[in-house]
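Notes follow once the structure below has been shown.
Omission of a single protein chain aside, the complex is shown with its protein chains in their original locations.
Every chain is named by a letter (A, B and C) in the order it is written, and numbering of its residues begins at 1.
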Amino acid sequence: MKAVRLHQYDQRPAVEDVPEPQVTDPHDVIVRVGGAGLCRTDLHIVEGQWASRAGVELPYTLGHENAGWVHEVGSAVEHLSPGDTVIMHPQATCGLCRACRAGDDMHCSGTSIFPGLNTDGGMADFLKTGARAVVKIDPRLQPADVAALADAGLTAYHAVKKASPLLYPGTTAAVIGAGGLGHIGIQSLKALTPAEIIVVDRSEPALKLAQEMGADQSVVADGNQVERVKELTDGQGADVVIDFVGERGAENDAWAMTKRAGSHFVIGYGGTVNVETIDIISTERNVVGNLVGSFNDLAELMTLAAQGKVKLHTQTYPLAAVNDAMDDLDGGRLQGRGILVP
Amino acid sequence: MKAVRLHQYDQRPAVEDVPEPQVTDPHDVIVRVGGAGLCRTDLHIVEGQWASRAGVELPYTLGHENAGWVHEVGSAVEHLSPGDTVIMHPQATCGLCRACRAGDDMHCSGTSIFPGLNTDGGMADFLKTGARAVVKIDPRLQPADVAALADAGLTAYHAVKKASPLLYPGTTAAVIGAGGLGHIGIQSLKALTPAEIIVVDRSEPALKLAQEMGADQSVVADGNQVERVKELTDGQGADVVIDFVGERGAENDAWAMTKRAGSHFVIGYGGTVNVETIDIISTERNVVGNLVGSFNDLAELMTLAAQGKVKLHTQTYPLAAVNDAMDDLDGGRLQGRGILVP
Amino acid sequence: MKAVRLHQYDQRPAVEDVPEPQVTDPHDVIVRVGGAGLCRTDLHIVEGQWASRAGVELPYTLGHENAGWVHEVGSAVEHLSPGDTVIMHPQATCGLCRACRAGDDMHCSGTSIFPGLNTDGGMADFLKTGARAVVKIDPRLQPADVAALADAGLTAYHAVKKASPLLYPGTTAAVIGAGGLGHIGIQSLKALTPAEIIVVDRSEPALKLAQEMGADQSVVADGNQVERVKELTDGQGADVVIDFVGERGAENDAWAMTKRAGSHFVIGYGGTVNVETIDIISTERNVVGNLVGSFNDLAELMTLAAQGKVKLHTQTYPLAAVNDAMDDLDGGRLQGRGILVP
Partner (left out) sequence: MKAVRLHQYDQRPAVEDVPEPQVTDPHDVIVRVGGAGLCRTDLHIVEGQWASRAGVELPYTLGHENAGWVHEVGSAVEHLSPGDTVIMHPQATCGLCRACRAGDDMHCSGTSIFPGLNTDGGMADFLKTGARAVVKIDPRLQPADVAALADAGLTAYHAVKKASPLLYPGTTAAVIGAGGLGHIGIQSLKALTPAEIIVVDRSEPALKLAQEMGADQSVVADGNQVERVKELTDGQGADVVIDFVGERGAENDAWAMTKRAGSHFVIGYGGTVNVETIDIISTERNVVGNLVGSFNDLAELMTLAAQGKVKLHTQTYPLAAVNDAMDDLDGGRLQGRGILVP
């Protein structure tokens, strides 16, 4: 089969023939890939930023945002059948540790694999993963349409779900960053909560799109964004601030926009949160970390997708054009998420 | 009556005769003071640090940790009678805003008073406050024994109560700072949760006392405290870290001791929390602000006190000896909390 | 002023002149009534069903679902001004007991009044209540449009809010009874949760209206309603069943429609819940009581009304036509809720 193989760091991957994966463990699942999302993390993998952390041996196949149809299952897999439409949670977890048993996949303390990062991924005709990572979805969903929800979308949804108990009628959620994650975040907020949504971004077209997706107010990040959010919230700030940027000052804005007794959710990264303890305690505010999401979160997001409540802008490329897609992503020419279709 | 009056900033208060407070509003309550806690904040008030923030006109009476017996009530007060043993929540809140109605007194957005800070306090024979601030307690409790729970104790209890849903059997709570608040924190942890408690402090006698109060493990803060807490927690850190110090490096230790997916509770202040966003998200940890506590929190803490589950070390002084007490506090000679008894 | 006065049980009230209410307590609020909802409970009051329970002396003024504009406030009321558009929580609570302080108004253990039930109500030009019962609302809302949300709407919203943490994407809420409360329930479910909503009622026109308000599926209560709900839920039943009927078999249907590990919310009454303990434990299901709602709940519902997310069908009558309105209600000729407008 064809696969996007990384042979050397700092050198673009090649599309080449490799043997199809085979079922070797009773819990293995082989998926015929319908779409593999291209993510900025893939560029970082190529640059070698993950080399030491992932500890993977080259060459290997990229692709950690995968959806498709079940092709073959191991002998112990009873809940999936060939032909089922599926999306893959990025991490195939142990299912045995306390975290897995509490539905907290990202904190699995056992043995887990992350295809596309530390083993062969989904930019290929077929992908092998473990049964615990496979979410069965509505057969009317097209894998190429939803693949990018597997990681980017899941991350946004997870943070919104954690924030949702704080967002009753009359509260405000400020979303910093109206890119791919931000769009899923806004749509998830709309689906899960009655909060008023303020979106903050540098780009006016991005803000316009955000409003089409449900944002109630938009604020241009022109240097006055904190004041503007305060004006829109009676001088108080937002009950919840969800920061999809996390660098270049957004991380400071996020805290400054957070209302007394409110919470600042960190998702984007690169910067540093720096707050005086007296500022934390005198206002009783919180900083909340967020990391991808659980299998059940992904299943819920797929329900929203099947109900038409969450949509993703995508641009498809044939597998063979992976490097065009990477060029477009790197060059800022990609509108929405890039999806490789085998 | 006698009262501890502050006439000028940077000059010690004087004990002098003033008129007894009178009921002027139907919701007023006059309390015969049984004990008024002396707190480091009182030293800061004398130094003028609160001058601009409190906006109080001098002279006025100090004392914001008060307990005693009801002396007289306004016409609208039906739930209190002269002779009732009571402790005062430090803030007499409006009872009308959303925060008050959600049991979140410290975020009252209406008109509230803070006796001893922005109006006459309890270092006197009598104190006037509002009915909403008065907690009726078990008559077997001595006001002088519990007065310091009104603010310091309440702050510790509130943080522990917020942390308690995270502390199931098998988890660990690390307490940084085994002083007055730390002691209440440890006893509250013991009463409310089955968590293993590790206490961290520079002083070996303080650690010894902490163990008597229920700490399971103690760690001397000698520079290796983070490593030591990690050793005691299988290299993971504590599920919850409650930092009663918040300065001089404790705020960094607190974060470093916090387990993946855990929470760092900030109570002490003076320092700065400084964490990279990648560190926040890759471990999904939280920083949680804490501010005093609610009226219901104080009532619960008084139940624990009546049940003998929470005790406070105190040293009493007659009202006239307020400056000796301040000298002892300032000079580090005060064991436990100082209580002025009229 | 004009007021609807009940002089004798089992005899219709009369509209007559009475003196305007006066501020006598510093926390009193006099409201110029803009709309007073007519409720089946008013018929029961006239019939004398509440005589012993309410303990009110006749004659008195009916009306417990009231909205209007502030006319005059007592000396201690700072957060309201004449002209403010307001709706009244049915119970003016003490603000001092644990329940009030935990935002749980309906379980106030202090002294509270319930205008229209145990003291003069709002079917009049002016109403006197306590400051704690007054919710300030968006001035663009018309009191006559929202008055019936004060009690009936609040009850539906409160139950939905309690159920909302159970209703993530992919879950189902079944609503039994598509009348006035049911409509608010459906709209509240839509605003607060992503659940699929199944509505069950005997009347096809009521079901049609329910679908316009957001129900995803409708089931005619023709004897096969339990089977039909099971069919619509893969044979499992609904995660949450909200029973606005509570009698004539609906209370049994509600339990039978509840999924394993799900919850049956009781709101309507008249019947009896009768379930074997082995049935409760082997499926781990719950029966959840619901009683009106809190002040904060009402404020949230008013936010939804101001945002256009919750609407009520009403039919207005002049105050003088109270008995026509009662006839229409009694005779089943009232579409939506009847509102008396002074």
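Here is the rule we go by: a contact is a pair of C-beta atoms (placed from the backbone, for glycine too) under 8 Å apart; a residue touches a chain by one contact, two chains touch by 3 or more.
Given the structure is predicted, the values throughout are model-derived calculations rather than measurements.
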Residue among C:Val220, C:Val288, C:Ala321 or C:Val341 that touches the chain left out of view: C:Val288
Contact with the hidden chain (one of B:Pro82, B:Gly170 or B:Gly249): B:Gly170
Sole residue of A:Leu58, A:Ala76 or A:Ala320 that reaches the chain not shown, by the stated touch rule: A:Ala76
Residue among C:Thr24, C:Ser52 or C:Thr272 that touches the chain left out of view: C:Thr272
Residue of B:Asp239, B:Glu284 or B:Glu300 in touch with the missing chain, whole complex considered: B:Glu300
Contacts of chain B with the absent chain, listed as residue ranges: 161, 165, 168-170, 191-194, 299-301, 303-304, 307, 309
Residue ranges of chain C at the interface with the undisplayed chain: 99, 104, 106-107, 246-247, 251, 260-261, 266-278, 280-291
Contact footprint on chain A, counting only the chain that is left out: 25-27, 76, 78-79, 94-98, 100-103, 105, 110-111, 131-132, 294-296, 299
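Here, only the chains that are shown with their structure count from here on.
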Numbering shared by both copies at the chain C-chain B contact, with half separating same from different: same
Chain B and chain C, separation of their C-alpha mean positions in angstrom: 41
Separation of mean Cα positions, chain B and chain A [Å, integer]: 42
Multi-partner residues of chain B (at least 2 other chains): none
